[in-house]
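Mind looking over this structure? Questions follow.
Every protein chain but one is kept in place in this view of the complex.
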Amino acid sequence: MTYRSGRHFLQIPGPSNVPDRILRAMDKPTMDHRGPEFAELGKTVLAGMQQIFKTENPVVIYPASGTGAWEAALVNTLSAGDRVLMCETGQFATLWHGMAQKLGLDAEFIDGDWRHGVDPAAVQRHLSEDRDHQIKAVCVVHHETSTGVTSDVAAVRRAIDAAGHPALLLVDTISGLGSVDFRTDEWGVDVAITCSQKGLMMPPGLSFNSISARALQASKQAGLPRSYWGWDEMLQHNARGYFPYSPATNLLYGLKEAIAMLLEEGLDNVFARHARFSEATRRAVRAWGLEVLSLVPSEHSNVLTAVLMPEGESADRLRAVILENFDMSLGTGLNKLQDRVFRIGHLGDFNDLSLIGTLGGIEMGLSAAGISHNKGGVQAALDYLAEVAAGGQDCARQRVA
Amino acid sequence: MTYRSGRHFLQIPGPSNVPDRILRAMDKPTMDHRGPEFAELGKTVLAGMQQIFKTENPVVIYPASGTGAWEAALVNTLSAGDRVLMCETGQFATLWHGMAQKLGLDAEFIDGDWRHGVDPAAVQRHLSEDRDHQIKAVCVVHHETSTGVTSDVAAVRRAIDAAGHPALLLVDTISGLGSVDFRTDEWGVDVAITCSQKGLMMPPGLSFNSISARALQASKQAGLPRSYWGWDEMLQHNARGYFPYSPATNLLYGLKEAIAMLLEEGLDNVFARHARFSEATRRAVRAWGLEVLSLVPSEHSNVLTAVLMPEGESADRLRAVILENFDMSLGTGLNKLQDRVFRIGHLGDFNDLSLIGTLGGIEMGLSAAGISHNKGGVQAALDYLAEVAAGGQDCARQRVA
Amino acid sequence: MTYRSGRHFLQIPGPSNVPDRILRAMDKPTMDHRGPEFAELGKTVLAGMQQIFKTENPVVIYPASGTGAWEAALVNTLSAGDRVLMCETGQFATLWHGMAQKLGLDAEFIDGDWRHGVDPAAVQRHLSEDRDHQIKAVCVVHHETSTGVTSDVAAVRRAIDAAGHPALLLVDTISGLGSVDFRTDEWGVDVAITCSQKGLMMPPGLSFNSISARALQASKQAGLPRSYWGWDEMLQHNARGYFPYSPATNLLYGLKEAIAMLLEEGLDNVFARHARFSEATRRAVRAWGLEVLSLVPSEHSNVLTAVLMPEGESADRLRAVILENFDMSLGTGLNKLQDRVFRIGHLGDFNDLSLIGTLGGIEMGLSAAGISHNKGGVQAALDYLAEVAAGGQDCARQRVA
Partner (left out) sequence: MTYRSGRHFLQIPGPSNVPDRILRAMDKPTMDHRGPEFAELGKTVLAGMQQIFKTENPVVIYPASGTGAWEAALVNTLSAGDRVLMCETGQFATLWHGMAQKLGLDAEFIDGDWRHGVDPAAVQRHLSEDRDHQIKAVCVVHHETSTGVTSDVAAVRRAIDAAGHPALLLVDTISGLGSVDFRTDEWGVDVAITCSQKGLMMPPGLSFNSISARALQASKQAGLPRSYWGWDEMLQHNARGYFPYSPATNLLYGLKEAIAMLLEEGLDNVFARHARFSEATRRAVRAWGLEVLSLVPSEHSNVLTAVLMPEGESADRLRAVILENFDMSLGTGLNKLQDRVFRIGHLGDFNDLSLIGTLGGIEMGLSAAGISHNKGGVQAALDYLAEVAAGGQDCARQRVA
């Protein structure tokens, strides 16, 4: 790659742009992870993650990417052949389902069209039919990174309860946590799964499980073989601020800074900021005459927006034109959406002017690629953001509040 | 200052945004500046700066900011009471004139209205009247950072020659070098002056003099007292890659990287890029119905644009609104332009999308501050930049070529 | 922790001191791991690791610490209930054995006294008795970080071959690779396991498997459930420079730099350097009248030295005195060696003067802690290192060559 002036716009839906404060926090000598100083770090990040997850239960941190935390959630709570109920919200739900099968689980998959979130009624129906409670866990993706569609986790919990079913609720909030509200305890989530490179603004390499009392109980009986992912030893060492094997120390330095930054800004402000970016982005998309993939307004993601291409146009060609001309990376369409959508990440360490630059790059890219569209998308975003700044009607803020 | 998400937009006309590559290059242990490894560094940056200055004569590097290099140019070439001819192009010309007076020079100042560059005819007239050649130097600011007006240095040289006058030509190209073309040798510049925090993309702390053979000759007789700024010892040590006193080693690490980046991109590409940003910015300003301070098209700066406020509106209030709401710093109006103009820096390590973000911040700021203007500035810039990207008529590129 | 002047001496046997070049290489914006630029990085580090492992077979890289790579080696090649033969060389062999049991393997453990390496004759005996080839794998730790004892991997391979046994050879070279010679292909290692924070000079967070053709073949039949660790998808994506899930991008930046540094220095020079440190350290230990844990000279580790305390003295108290007074971390005794030994790490990015500082800290610590010893350990090391520098008899260099 030849040198290009200015900062690259990394507007994929994760990894998000890592702020300098975090990069610099990681750029420090690795310490002895069995020494006294480490315990302070360990306790700080473990407690901080509980705040971010909004849980009073333990959170464990793996030196692994998010896929590892999916596996950890399954192998700690389930046994070979166990039935689990999963919901096809998009590519990541599909991958998780594939993993469950590989691990020897009997994973049922409720069909979906990749434009809607989980249907709580369908979950309730399936569970009600499972009279002898063979389904051990319901697995849902809170925030589908492949589609930009959010699922209503609290409603899924209500559906489980309405069915009077004891299944555990395992939730992937990989692209949501730290950008949109997530209430582990209030929503009755048994295991919440996330990783470092989205709302936590970090490079990839860390992933997380929150563990409810019921999940912990389940882990005592769960029969899937496990060692690296085992909660028991992890929790035992975490109690004193340590880890059973070498932690990714320098990433933990970054995590400490990330948590501090989120709390400095205030989680509610973080959520409102993301809601604002998301509303502005959709206004731009509509002004261009393009279609947002997510169909139900209450399910629109605040973290990314997947945009459908006009019939006959290639999303990947547009992305290539934009990368070439304007040095911006956008997310590709995955699996059945390949070349049909592009995804705009507007998450993490991000502000209004960078969003305007991002949308400007897309509007210019549409022109440069010769794709039919209306001008005025950036203008629509400007109008909305200026209105919010002027203290006018802030739909986003209201929606969050 | 509380934490704000996303990157601050530092759109003052210098210091420009320092790219990570340069910051990281500086983030290294200081070396022994008398050891063998240092000589390699010294020779590399000295030779590199000759390329940037387009000169085969020596360039010296001071651990000092640009003001120091002004002083160096004067004290090395002049004696107490010497007459010098200076031209009032704006605040920095005015400050340099003040410095000349403080140093005991007899500094004549050709009036200007801060909206035009140097008038070569006026220079020629003054020199022609100076029949006994008492004027020892003509001092001009190539690129007035306070007004966004460029002066035609080659024309000034022609004026001096046309007058048959032996005065030295000392030129401040502080905000120009590395962003707009500057040809030290071809234009017959005797001392060119610059510093690190503009086109060189560095933090402040280094400044430079190029030294023509005639300037060097003049320094043998020049009587102003000098030690720190003395060229003689500097050149003597530079010959082997060293410095007579402690150089700002870590800033030199950054300079080495900066020179490499400019040459990787190619100077002509760098100049075309700045011309493009400048044209896009003026189109936005005009679309808003505002006025560019610079009056003559051929003198418009490619590095910054100074914008006149509508009558009765405060530029500083607008800047405060923008800083508060959109986390962007713009340049203030200086001296007689105080509160009357704001200055948009579009120099250094910068790209199209960041420019769109910058202009978006101004357009939203005008709204948020309730200042009467037309919408469509950002749109005008988008249209222009998309046209350039599409390979359409690139006025900027043509103008440079 | 209050501020302490100077650099902390991190002389545990890993994480080793991370050099600034690597920290700075990691301190860069995370890139799109599905973009074109990433593929270059991916291919570079994958090919580089083959050079370090001295293999022409593929190497895979996990975003995980070394324990994960142990698990990967087992779950990719084995099925539930499979017999494996392991050798008790110390705490890490013991932990790996425990992991094998947790994963449902029938793991036999050849006893050891923690002061010797693997006994190839014993391995051969066990394999010869396994006439129907139920043992699927022999697992040995090349370099026991808990004891400072090296095992002769080539001899183990010869033993397997001599027994005419088809078992795979899985080797943990976690603390050896990159510091002492390791010849994956020449020694017939089927899976070699390592991680980032030892000879590779990185922070923890990456781990590795090399995969022989036979190991790959075994993975087609192996029945242990796996997803995150699965070689198949990994190799499929690696072929084009990508990863099946988010890689730890910033750690890969560091890895690229680490590989470059090892190759710049030259692997043979790296090995000779470690041999020199190790010899100097043992001379110091003997001069103090203390005992090196490793009993057989040809098995002495070049990476760390475990030192037995005099009867009745606490190793942990000595370590605490040294940390408190001289800001140096030493490795603790593990498991049955708890409080009985301390371990001196002399691996990774390290030089003669830092070794002298390290040994000086121990000699002063022995005094400060009131532990009976002879003076002169540092002097013995100085004498040896000066002799080597003077080109005198370099036992270490000879031993390596």
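Some notes on this structure:
Going by the order they are written in, the chains are A, B and C; count residues from 1 in each one.
Quick note on the criterion: contacts are C-beta pairs under 8 Å (C-beta built on N, C-alpha and C of every residue); 3 or more make two chains touch, one makes a residue touch a chain.
Predicted model only: the values in this text are computed from it and were never measured.
The residue from B:Pro203, B:Gly241 or B:Gly289 that touches the chain not shown here is B:Pro203. The residue touching the chain not shown here, chosen from B:Arg24, B:Lys54, B:His126 or B:Arg340, is B:Arg24. Hidden from this view is one chain, which touches chain B at 1, 7-8, 10, 12, 14-15, 17-18, 23-24, 26-37, 40, 62-68, 71, 75, 80, 98-99, 102-104, 195, 197, 203-205, 224-228, 230, 244-251, 323, 329, 332.
Those residues of chain C that touch the chain absent from the view are 2-7, 9, 19-20, 27, 261, 264-265, 270, 273, 325-328, 349-358, 360-361, 363-364, 367-368, 375-376, 378-379, 382-383, 385-387, 389-390. Residue-level contact of chain A with the missing chain is found at 20, 24, 27-29.
One rule holds for everything that comes next: only the chains that are shown with their structure count from here on.
Compared with chain A, the chain whose C-alpha mean position is the greatest distance off is B. Of all the chains shown, the one with its CA centroid nearest the global CA centroid is A.
Centre-to-centre separation of chain A and chain B, using mean CA positions: 45 Å.
Each of the following residues of chain A touches two or more other chains: 7, 27.
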